[in-house]
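To start, I am sharing the structure in question, which I have written as structure tokens.
For this depiction, one protein chain was excluded, whereas all remaining protein chains were kept in their positions.
Presenting chain A:
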Amino acid sequence: MANTSSFSSSPSTKFSFDEKPHVLAVDDNLIDRKVIERLFINSTCKVTTAENGKRALEYLGLADGQHPNHNDLKVNLIITDYSMPGMTGYELLKRIKESPTMKEIPVVVVSSENIPTRINQCMQGGAQEFLLKPLQLSDATKLRCHIKKPLQGGFAGEDDHA
């Protein structure tokens, strides 16, 4: 399965489409995108993946020349790789935090490299958390607590059943 499109979304199964937390996962590595997607789907989230920062900004309506999308888009968590070509995860983080519409969305930065200055930089830049790769199921479970509730009502947590 080649990821030829810029972003791909998972279909929801048990819960209503609007209730599942929506995660945007940004990573230039195809294998990592697939693994992160499954990690969060298994934690009952809807997942959209993007292959780089530029595509992620386009999806969020934050790219140069775009008008911010106020109504339709609900993203509850953004998880981004740090090392990406073109725009690093840090640069993406800054762009999101500068946006009046998107700055409240928690952004988690992930990296395969444990570099304290890099970690500090991201935390100073407003990252919710900095995690080391490869991500595990326990990380996805932990991250769910960072997920911002959608503006309308709550979302399907452990107590809700279809």
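As a convention for this text, a residue touches a chain if its C-beta (ideal position, glycine included) is under 8 Å from a C-beta of that chain, and two chains touch if they have at least 3 such contacts; residues count from 1.
One rule holds for everything that comes next: contacts and distances are computed from a predicted model.
Considering only "phenylalanine--tRNA ligase", "Histidine-containing phosphotransfer protein", "Mitochondrial import inner membrane translocase subunit" or "Golgin A7 family member B", the record for the omitted chain gives "Histidine-containing phosphotransfer protein", by its UniProt protein name. If you put the hidden chain back, the residue from A:19, A:32 or A:51 that touches it is A:32.
Remark: the residues of chain A touching the chain excluded from display are 1, 13, 28-32, 34-35, 38-39, 42, 83, 85, 112, 133-134, 136-137.
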